[in-house]
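Of the protein chains in this complex, all but one are displayed in their positions.
Chain nomenclature is as follows: A, B and C, assigned in order of appearance, with residue numbering initiated at 1 for each chain independently.
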Amino acid sequence: MSLLEVRDLHVWFELPNGTELHAVQGVSFDLDHGERLGLVGESGCGKTTTILALMGLFPPSVSVAGEVIVNGENILGKGESLIRDYRWKELAMVFQGAMNALNPLMTVGRQIVEPMELHGIASGAAARKRAGELLEMVGIAASGADRYPHEFSGGMRQRASIAMGLACQPKILLADEPTTALDVMVQAQILELLVGLSNELGLALILVTHDLPVVAQVCERAAVMYAGKIIENGTTEDLYHRPRHPYTRLLFATTPDLYDDDDVISIPGVPPRLDRQIVGCPFQPRCDSAFERCSSEQPALKSLDVGHSAACHLNDVPVSVTAKPESSPRNGQALDAVDGSDDGS
Amino acid sequence: MRSADYVIKRLAFALFTIFMAITINFFLFRVIPGSAVTDLARVPNATPQLRHALTVEFGLNDSKLHQYFTYLWQLVHGNMGISYVNQQPVFPQLLNDLKNTIPMVTIGTVAAIIIGVFFGIVSAWRRDSAVDHVSTSLAIAFYSFPPQFLGLVLLILFAGTLPSSGMEYALAGVFGSVGFWSRLQDIGIHMVLPATTLCLTLYGEFTLIMRSSMLETLGEDYVLTARAKGLRNGKIVVRHALRNALLPIVTLVAMSLGWIMGGAIIIEFIFTWPGIGWAMWEAVSQRDYPMLQGGFLILAIAVVGCNFIADLAYFKLDPRVSE
Amino acid sequence: MNVVDSLATSLRADVSAPLLEVEQLKMHYPVARGMTERLARRPQRFVHAVDGVSFSVAPGEMLALVGESGCGKTTTAQAVLRMLKPTAGAVRFEGTDLSTLSQRKMRPLRRRLQMIYQDPYESLDPRFRVRQTIEEPMLIHGIGGSAKDRRQKAIEALERVGLTPAELYLDRYPHGMSGGQRQRVAIAASLVLDPVLLIADEPVSMLDVSVRAGVLSLLDGLRRQRDMGILMITHDLATASHFADRIAVMYLGRIVETGPIKEVIRNPQHPYTKALLSVVPQRDPRKMVKPLILTGEIPSPIDLPTGCRFRTRCPMAEERCGQIDPELRTAVAAKGDDHAVACLLA
Partner (left out) sequence: MSMLLQEAAVGPLPEVSRRPLRTVLRHHKSGLIGLGIILFFIVIALAAPVLMPYSPTVQSCAVFAPPSAKHWFGCDDGGIDLLSEIMLGGRISLLIGFAATLVSMVIGGGVGILSGYFGRWVDIVLMRITDYLLVIPPLAFALVVADVWGPSVVHVIIVIGILQWAPTARIIRAQVMTVKERVYVKRVRAMGASDTRIIARHVLPQVAPLLVANTVLTVAVAIYLETTLAFLGLEDPSSVTWGTILQHAFDRAAVSAGAWWTIVPDGIAISLLIMGCFLLGRAIEDALNPRLRVGHLSTRRWKLRPLVGLGPDAI
């Protein structure tokens, strides 16, 4: 049995105008002990909502369906009151903007001690001692516990956030764009820290990011999300060398590589709006390999190899059309007009 | 280091403001054409002897600049002149009045803050519920009532049940001395209506500000972090949101002190409370300019002093201030 | 056309002169002292934001200015644009030294010197229609002729940046547009002034990955077609390596290594460049390089380390690095004269 099983998760946001936005549309995945999973996609694809859903962290105007199974129990099943006991104890989180994620009026130490006392891990002097140890584990002197968040640099705040995440020895750490606002060197420091902690403590990690190369270097497995759905799920190696969905292949081709002179391309158009019904494959209008079936029938996520699944009709066609990224069909120049002319609404 | 800077800065500002108040006071009364002190003909109660005494003491025949420095010099020595009405020095009279004003205003304001903050939190927490709607509507209504209206309504409502004027039962002390506790009780009963009026006119604004400040705080990411940690709503509000949300209230109270004092003037006027507001109104109606001038100055100093205290409180509450 | 303008044009005729020449540029800010510090007679301290930077950009060339935040790259751009007055050094644009020019004399030159900002959600006035945004620069400089001519120019500019058909965009407000489209509008608004130098400050870092390449290729195409110089500020070495001709790596207010981009990336000489390159994540999970992660944080630009300013984080630092402040010179292992490095050990 996996450590974490997500089964057919749906999230709807109620919009002010009375309609609904179907932000997460039936997401399922598993996570094993000590495994590092990347959740990748463009902004608005539902990746942040998905991991907030794992902890039940919704604003009031949300409805949710599906199961999030931790230790064999569906923690979503009984709503806020049950899920509260799991928070930070089983799953902890590192947020995107570390500045805003820490209370400006509380010392860093107190914020680390707080969940320990709440969940009965440690209290008083023992908890404070452990907070100091955790800070040292992430590379901050224990005396940093007495300081306020605004006295820390961005990188140190993110380290403190990670220390706070480890306070209750969770089995799973969710990291939402943990390095987005940081410099390359600090980003490397934080990623190294996360990988090191995951190896040492056997911590399972879900890394949410739009940065494919980061996932390729940090995670063994990744799920690519598009328009609220996982469209491909597999090892990072499979995703790069044997992509089975055109979006994955194109997404890799949009990021330049230091030592690879391949043309970088842009994907024309914009993702579909999630407050409307989508007919056919949601990626079809932007896809370079779409055919008739794609505009009428929505492809389901199908298992193709061991640990590799994708949602694309091309995989039903005998000859595999999905190729390596070097045969990118259009160069950037030609795409300008297409990207530009799409009006996004 | 930095904190010393902050305190020095605020103190300098307070002193500068008091200096400005003194200066404006001087100009208002002596330099503007037709202004009061130099034009004693407008003053009904100024006897020739008084006129002469003032002329000597404040050098009213000297140049304006000289007068200004004489005025400053006299102020330093606690001399604000002599009342035209009762020929007594102004300063001790005003201090005595201030002594009566402070308890009434403090009780009314503190009660308003406590009630306002409480309903503000409840409103924000139960946002869009019936409780929120009732509390917000009441707050807007009370915010809109001018104190004179509210005071008069209370006067009519409680005519006969609660004393409507003065600070003590008129005959208290006439038939032998009164014990401390019974005197306190007497003053307390007299204070009910004025303090309640002040409290009711103030609490609405505190509620509204607290509500929006709380709502804003509840939208911060650290509240989401607190939720992710597994904290219950009550604890999130008390531990994480409250202190952050209270910061604007400190500023607000400091900023509205001037208004609170203004409200106090009217309330003292309505309920004949023998405080500084009442004294100022009396001075206005009797053209007792030294009294008016002194009253304004003392009010200004009191407000500036309270502002300085609020600055220090803010500094205590927010570790980021000294940055 | 006034004197300065014509002077600039005449100087431009000299083909050998680079478009932009920055020489020993310094930007130092006084650190605000508190009252107590002033009373205690603490010496006035300075932030050495930019501390002796020299580089040049030729027509049609793209120079990437690379470094972490706080290294002074944005301050350098601000000084080149003359939004800040340099403490010392010269900024020669088409031969005119901008660093001593008054804001008034600077104004006509601003036509030829345009900037593209990082955040297209912030850089367009939300109240302006696309047409107004593009016509505004012409109104500022009193060019573009009649309203009809301006409209025609706006249409041409939109088409040049790939927003076709332009009529679809003219009357729209930025809020209905995607990040990529907004950035294109900002570029179009710069192009109507026919600039010869474009400063692009992280032009794609706020955009979705899927449209980044489009905007970058647009800039790349513009400089090739119109012989425009581009100074691109970025922290993304991979992007720089794809689009720029030359690179200048900055650390704590100094350029530590500069040269042709491929040369610097394949054959880095400065330990800082090496470290920066090693932490760029690669797409291929099989190509795991052991990242050379520098520990600690960048020292404060107020109290600079003695000697080489990188030595506090340098894995190779020796004793003499604390004494000698290395000059930028041709690297020993370099494959050409134009590959310079500021390191005693290279």
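In this section, a residue touches a chain if its C-beta (ideal position, glycine included) is under 8 Å from a C-beta of that chain, and two chains touch if they have at least 3 such contacts.
As the structure is a computational prediction, the values presented were derived from the model and not from experiment.
Within the whole complex, touches from the chain that is not shown fall on A, B, C. For the chain missing from the display, the contacting residue among B:M167, B:M210 or B:V223 is B:V223, taking the whole complex into account.
In the complete assembly, the contact with the undisplayed chain comes from B:P146, out of B:G78, B:P92, B:P146 or B:G188. Where subunit B meets the missing chain, the touching residues are 13, 16-17, 20-21, 28-29, 32, 35-36, 125-129, 140-141, 143-150, 152-153, 155-156, 159, 164, 212, 215-216, 218-221, 223-224, 227, 233, 236-237, 241, 255, 257-259, 261-263, 265-266, 269-270, 280-281, 284-285, 287, 292-293, 295-296, 299-300, 303-304, 307. Hidden from this view is one chain, which touches subunit A at 8, 10, 12-13, 15, 21-23, 25-26, 43-44, 48-49, 52, 56-66, 76-77, 79-80, 95-97, 100, 176, 277-278, 298, 300-301. Across the interface with the omitted chain, subunit C contributes residues 81, 83, 106-108, 110-111, 114-115, 117-119, 121-127, 136-137, 140-141, 173-175, 186, 190, 193.
Note that only the chains that are shown with their structure count from here on.
Considering every other chain in turn, the ones in contact with both subunit A and subunit C prove to be B. Rounded to a whole number, the gap between the C-alpha centres of subunit B and subunit C is 55 angstrom.
Along subunit A, no residue makes contact with two or more other chains.
Touching subunit A in their complex are the following residues of subunit C: 68-69, 161-165, 168, 176-178, 180-181, 184, 208-218, 221, 235-239, 241-242, 265, 275-277, 279-286, 288, 291, 293-295, 297.
By the touch criterion given at the top, residues 1-2, 4-5, 8-9 of subunit B touch subunit C in their complex.
Residues of subunit B that touch subunit A in their complex: 220-222, 224-232, 239-240, 243-244, 317-320, 323.
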